[in-house]
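Heads up, one of the protein chains got dropped from this complex, but the rest are sitting where they should.
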Amino acid sequence: MTPISPPEPFTVTTLEGAAAGHDPGLQPDELIHAYRTLLTVRAFDEVCMKLQRSGRIGFSIPNRGIEAVSVGAASALDKSDWIFPSYRDFGMALYHGVRPLEMMHNMFGNGADAAKGRQMSVHFSFVEPLHFVSISSPIGTHLPQAVGAARAFQMRGEDRVCLASFGDGGTSSLGFHSALNFAGVWRAPVIFLCQNNGWAISCPSAKQTASESYAVKAQAYGIEGVLVEGNDLLAVREATRQAVERARSGGGATLIEARTYRMGGHSTSDDPKRYVPAAELEAWECKDPVRWFERYLAGVELWDEGLRERLEAEVMAEVDGAAKEAEQTPAPGLETIFSDVYRDLPTHLRRQGQESFEMAQRLGDPAAGDGAFPL
Amino acid sequence: MTPISPPEPFTVTTLEGAAAGHDPGLQPDELIHAYRTLLTVRAFDEVCMKLQRSGRIGFSIPNRGIEAVSVGAASALDKSDWIFPSYRDFGMALYHGVRPLEMMHNMFGNGADAAKGRQMSVHFSFVEPLHFVSISSPIGTHLPQAVGAARAFQMRGEDRVCLASFGDGGTSSLGFHSALNFAGVWRAPVIFLCQNNGWAISCPSAKQTASESYAVKAQAYGIEGVLVEGNDLLAVREATRQAVERARSGGGATLIEARTYRMGGHSTSDDPKRYVPAAELEAWECKDPVRWFERYLAGVELWDEGLRERLEAEVMAEVDGAAKEAEQTPAPGLETIFSDVYRDLPTHLRRQGQESFEMAQRLGDPAAGDGAFPL
Amino acid sequence: MTTRTLIQAVNDGLRSAMRADDSVLVFGEDVGPKGGVFLATEGLTEEFGEQRCFDTPLSEDGIIGTAVGMAMNGLRPVAEIQFQDFIFPAFDQIVSEAAKLRYRSGGQYSAPMVIRTPYGGGIRGGLYHSQSGEAYFCHTPGLKVVIPSTPADAKGLLLAAIADPDPVLFLEPKALYRTVKGDVPDDDQPVSLSSLRVVRQGSDVTVFCYGAMVPVASGAAEAAAEKGISVNVIDLRTLLPLDEEGVLAEARKTGRVVTVHEAPRFCGYGAEISALIAENAIEYMEAPVRRVAGFDTPFPNTLEHHYIPDQRRVLDAIEEVYNF
Partner (left out) sequence: MTTRTLIQAVNDGLRSAMRADDSVLVFGEDVGPKGGVFLATEGLTEEFGEQRCFDTPLSEDGIIGTAVGMAMNGLRPVAEIQFQDFIFPAFDQIVSEAAKLRYRSGGQYSAPMVIRTPYGGGIRGGLYHSQSGEAYFCHTPGLKVVIPSTPADAKGLLLAAIADPDPVLFLEPKALYRTVKGDVPDDDQPVSLSSLRVVRQGSDVTVFCYGAMVPVASGAAEAAAEKGISVNVIDLRTLLPLDEEGVLAEARKTGRVVTVHEAPRFCGYGAEISALIAENAIEYMEAPVRRVAGFDTPFPNTLEHHYIPDQRRVLDAIEEVYNF
């Protein structure tokens, strides 16, 4: 196999936290907001893990190790831009103001969930405070959609952009190929953010592609390609900022590969010990993105241990409270099975809905499963 | 749009026919065989065009201008290799000994057609004298298949290769992406031959991709990429020969872009005047691949006008004779509708076949359409 | 009213929708300067410019995937798939995405879009230029599936499809593109989806059909009339959501039913009609519900006229259920 010998990903901050001369373009309160978002993602992960382990939710997708990618990228977007996220991007939603409670409703699939309990957990959808487009399980399908949505911005002469995020595995999908190709030809205002976390479930990058890097794939489509250190929040922000600027000014699409590492299982159902080499985990431990950003903040005198403790307690209280509230919130009503298939309820669904109501009344509710999810 | 500024395709022969010092690796009789094959392709095209215009066949795909790609590439393969062709590659079959008559049977879809009259014309399939794998209409589906077949060679430790051919439009297909990606990771012995003839029906290359060239797409998959002048038969042969050598020796796959130009319509149903700029046609006229190869042959003293006239008459007689014979050959029998769906005829198809026999006997044959094909 | 072929009526419908609404875009392979391989989009690039009618790279997944994104974001894409046989690379985008977006987002996002594509046999296109894949899509909640059989319906249903808030697969019977002519209203008169069309009233046998099988069934009905059998011919027009009550009423009316389509019989659309009747009107049936369909084989080439149901076969089935 061709040895993978990538150029080094670009960084803005040294591992010690120095960012000599680099202007992050964020005010102190924005920097703290980014930091708080990182902590919220971590708290959310932790709480969901516990909920899953105690059988109260079926499934969750941890973000440990990769949090800086979503948060860094989101910080370079405006609220009027659209995000086509993967299931590992809820940090983007949190950054722009989605509250943990709204997310917890989804984790429990309850009646207050924006998706009306129809999707698996971690499949969020929001239209406020920004378009965080309904997450789909099939990998890669959202990528050409982002290009289409971007073309709508182009047609109307708006300088808004779409950011579409996906994993290293996602680069093998059909959607990746169509999307980058169309975006190249249309010079569409899209940012393709590839979160290369080293794994697609148990498939390592070396079995995913023989290319030198994921970023280099941009060449096949005549768009810009950038390789960035994914655990350096400000580097991800900077790469995204440049790509956004290019897109807004008519310069077309960019593929950003943010190189990071998944410091845990693919999901709560996965046992990474079967396949992840311990040495790799160890090597990445020192690049923990939260600690890395803390060192930067400390360097610009915005951070001390006390801040971490205060914020951690704050966000944990919020997330915990959200979980409790979501758990209490009743399940969606039976009618939600039948609505939203079409805008208007067609006759046959009206009838199927009625029959199912009558049956539930006549025979009682059917038994629910335990909700444990294998993947 | 990013301007397309490719590196120049490599050539072996000057436009005047000189190939200073280059050893084509073909004996004089092989060179003449290649030349005769070019003329056969041209004769076949000409006869099919007439057959189509007079309503005796429904459809044909001309090769004018691009003949050297198939013939040059085929000359670098052994009979034990497998070809996964596009519909513009029957020169490869001819080169390896398939006779025009076998092809004409397909053009008429008669009972002697290897595909039993089930496919549209130009969709050939042969297993002798070499595997020229059944052509499929959907673009790109054969590409991952070629990789799978190559993996079978690898598994059995055979040093055989697969050559898969497709057009510039084919690079946008899903099969292209999957195939090159899998071939890269598996280091599979495959040659991907992209015949860039400037057009995908009416879509010019500039609307097909924004990449600098098609050859550069190889980088996205970690395989070799080569850009070659497609009208220089010996250059195509040389590029293919090197790629075959690489594949046989475990060096993995190669993407060859052979740059050529379609000197006519997409098919007999297409009117290129609606969209092809006359200037482009003119510019390519002087690079006619048959004339070019003749100049080379003349330079090595293998050719004069007399040879052309003799061979042209010979191949035209053969192709004409083939057309006459194929036209006389009866249509396939009704049973061919039902056989080969599965290896063994299942009960329901036996019954449907019987019913349809009985109906034809009872009510007479249904009326056949005129067979004109719009594309 | 103007007399138009079916393909001209499609062109009229597209033009009219594009004139009425700037957000309507037409794209696909070769739909621009060439005007589409069947010329359905002829002249649209000229009239509306490259921004509103344009060629795409050769990727059905890209065509439909970008259409979904455009639809989400305020445009009204009308995407062409060159032949229905080539829609399968986009199957995932249609079935997993367009059809399910509204549902999975709790109504926050939706994909109002039209996918136009020619389907069916009769042009000696063999396995891959002849298929009738409607059943694949009719098993997909969230989609609408429409098939016109007359020029007037081609325009009227297309206008309704473009105006519809949900994704519509619009299958055009290519065999009828130039072989049927008919009056088409000059102004815009959308034909409402999920409405049956009674092609011919009859009291003995009901034939359910659509697309290119409508003239075949009508011909058979005419021939049956000469033999004293009164045939009720129903053009379903919208296959999903189907007017199930309408179908049942027409079936009950005669107590004898034949369904006709080109697609293979097994798990074909005809099975659904049979099943509806077997479930809701079996007590009215005086004969077996007969299916006339393509064989359960790939679509052949030279012998396609044996494969595609023709008047003989439909008439045979009509007589069979009539004489049962």
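The letters A, B and C name the chains in turn, as written, and every chain counts its residues from 1.
In this section, a contact is a pair of C-beta atoms (placed from the backbone, for glycine too) under 8 Å apart; a residue touches a chain by one contact, two chains touch by 3 or more.
All values derive from a computational prediction rather than experimental measurement.
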item	value
Which of A:Pro62, A:Gly148 or A:Gly169 contacts the chain that the document leaves out	A:Gly169
Candidate in contact with the missing chain, chosen from A:Thr13, A:Gln119, A:Ser165 or A:Gln219	A:Gln119
Sole contact to the chain not displayed, among C:Asp30, C:Asp85, C:Asp153 or C:Asp204	C:Asp85
In subunit B, positions touching the absent partner	82, 113-116, 118-119, 123, 125-127, 133-134, 136, 138, 141, 143-153, 155-156, 162, 174-175, 177-179, 181-182, 185, 339-344, 346-349
Residues belonging to subunit C that touch the chain removed from view	85, 88-89, 91-92, 95-96, 99-100, 103-104, 126-128, 135-136, 138-139, 141-142, 240, 242, 263-264, 266-272, 274-275, 277-280, 282-283, 285, 287-291, 295-298
Absent chain, residues of subunit A that touch it	58-59, 109-110, 117-120, 123, 136-139, 169-170, 172-174, 200-203, 207-209, 269-270, 274-275, 331-332, 334, 336-338, 341, 348-349, 352-353, 356, 359-360, 363-369, 371-375
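Simple rule for what comes next: only the chains that are shown with their structure count from here on.
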item	value
Centroid distance [mean C-alpha coordinates] between subunit B and subunit A, Å	45
Whole-Å gap separating subunit A and subunit C, where each centre is the average of the chain's CA atoms	40
Distance between the centres, which are taken as Cα means, of subunit C and subunit B, whole angstrom	35
Contacts with two or more other chains, residues of subunit B listed in rising order	172, 174, 207-209
Shared interface positions of subunit C, touching two or more other chains	56-57, 59, 61-62, 89
